[in-house]
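First the structure, then my questions, so here it is.
Every protein chain but one is kept in place in this view of the complex.
So that you can tell them apart, the chains are marked A and B in the order they are listed, and the count of residues begins at 1 in each.
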Amino acid sequence: MLIPLVLVGAALFSLGLIGFVTRRNLIIIFLCTELMFQGIVLNLAAFGRYPLSGPPSLDGQAFAIFLLAIAAAEAALGLALVVLLYRYRGTLDANAYKVLKDS
Amino acid sequence: MLLLTLLVVVGGIGLYMALPRGRTAPARGVLALLAVAAAAMLVAILINLPSGIVTPARPTMVALSVLALLAAVRVVTHSRPVYSALYFVLLVLANAGLLLLMQAEFLATGLVIIYAGAILVTYIFVIMLAQQTSGKAPYDTEAREPLLGCLAGFVLLAVLAGGIYGTAVPGELKRAGPGGPLAAEAIDVRPDLAPNAALLSDVNRLSEPGPGHGTTERLGTHLLTSYFLAMELAGVLLLAAMVGAIAIARRQLSGMEGAA
Partner (left out) sequence: MLLAAETASSLMSLGLTLPLWPLLSAALVGIMLASGRFRGMAHVAVIAGALVAAVLGAVWFVQLAPAGDGHGATGGVSMDIAPWFSLGDGQMVGFNYYLDGLTGVMLLVVTSVALMVVIYSVGYMKDHHGHRERGYERFFAFLGLFIFSMLMLVLAGNFVLLYLGWELVGLCSYLLIGFYYRKPEAAAAAKKAFLVNRIGDFGFALGIFALYQYILPHVQPGENALDYAVVFRHAAQLTADQVNLVCLLLFCGAMGKSAQIPLYVWLPDAMEGPSPVSALIHAATMVTAGVYMVARCGPLFANAPDALEVVTWVGAIGAIYAATMAMAQYDMKRILAYSTMSQLAYMFVALGCGAPDSAVFHLYTHAFFKALLFLGAGSVMHAMGNVIDLREFSGLRSVLPTTQRLMLIGCLALAGFPLLSGFWSKDEILHAALEHNFPVFVILLLTSFMTAYYTFRMYFLCFHGPLRLPAAAGAHPHDAPPVMVLPMTLLAAGAVLAGYLGVAIHWGSPLDSFLFVFQGHGWFHHYVHNGSMVVTPVEHGSGSAVLYYVSAAVGIVGIWMAWRRYGTAPQDEPDRKSFGPLWLLWHARYYVDEIFDAVFVQPLRALGRLFFAVDRAGVDGAVNAIGGTPRALGAVLRVAQNGMLQSYALTTALGIAVLALLWRFVGTP
């Protein structure tokens, strides 16, 4: 049971990564990070349930719970920033924000 | 192995084609083909798995997995943010189902409540807030660097999948793939690593679900005993995030340069 679940988790993570890299909408980029979190949650729970060695444990679930907390915090802050940026520039295009570049 | 590689390659090409590009909407046919092919191959893999523990949950798990993957693909490829968010809700639901199969009831419920109920609602709020203009914004309909992105993602996926597939899993898969990181004979169960004998015996009963039994209670105990400090810290973190989010969102634009 472990392998298919972990495979699905890896696929979700990779899709999230692809989305993060290719999408240009700031909100969708954040959404893609959540997608990656989903993959990881699945992964953690699967490894907890079907560990490679030893009996099943609840640590995987516990980690997933903390991950949820992190994700929630990240979403709150990230979206606040997105709102701020949108008010600042009037666009959600990630390409519009290149202040990191040396002028 | 071949199937797996093929799956990854087809998936990669399909996703590459499905990513929003210009004004042309992704061809439904391609998308359908992609979905069918991916699902078929995944099913084939799952069935093709060496005979492990055959449980009645397996068909459900396959269906949920396919659903989750399709939803994830749509999240990534849909050119309307609202739909992306809604597909994400679908993904979360499918994930929760998978978690239920793993007897993680609390986690599944929490996932649905927190993600689908709280986070995604916030997302949709923000999307609504920001999406004032009618029609699709150009930055939604055009992916950047789709080829390189897909390449990176799917190479990673291929390596991961190869590694996972070649991994020996006790009690499940006896065939160690070439180069797999954990060969069966290398597995060394170290009893001293087992955290708690009582807990272990509790957890061992996980595989024997019965009415009224779940992992929720034990998980709660576990969190509030072993992870007590971490729980509190997580609470502090959430509080800090909340304060930060309010502080950021409330900020006036007057002080910022180049305000639009």
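Heads up, the rule we're going with is that a contact is a pair of C-beta atoms (placed from the backbone, for glycine too) under 8 Å apart; a residue touches a chain by one contact, two chains touch by 3 or more.
Keep in mind the model is a prediction, meaning the values are calculated, not measured.
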| item | value |
| --- | --- |
| Listed residues A:I3, A:I29 or A:A71, member touching the removed chain | A:I29 |
| Residue, one of B:V82, B:L100, B:L129 or B:L156, that touches the chain absent here | B:L156 |
| Those residues of chain B which, in the complete complex, touch the missing chain | 144-145, 148-149, 151-153, 155-156, 159-160, 162-163, 179 |
| Interface with the unshown chain - residue positions in chain A | 17, 20-21, 24, 29, 94-95, 97-102 |
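The working rule: only the chains that are shown with their structure count from here on.
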| item | value |
| --- | --- |
| Distance from chain B to chain A - Cα centre to Cα centre, in angstrom | 8 |
| Chain A-touching residues of chain B, taken from the complex the two chains share | 11, 15, 19, 45-46, 49, 52-53, 55, 57-58, 61-62, 65, 68-69, 72-73, 75-76, 81, 84-85, 88, 91-92, 95, 98-99, 102-104, 106-107, 110-111, 114-115, 118-119, 122-123, 126-127, 129-130, 137-140, 142-146, 148-150, 152-154, 156-157, 160-161, 164-165, 167, 169-170, 172-173, 182, 187-190, 193-195, 199-200, 203-204, 206-207, 215, 218-219, 222-223, 226-227, 230, 234-235, 237-238, 240-242, 244-246, 248-249, 251, 253, 256, 258-260 |
| Touching residues (chain side chain A, partner chain B) in the complex | 1-8, 10-12, 14-19, 21-25, 27-28, 30-32, 34-35, 38, 41-42, 45-46, 48-50, 52-59, 61-62, 64-66, 68-77, 79-84, 86-95 |
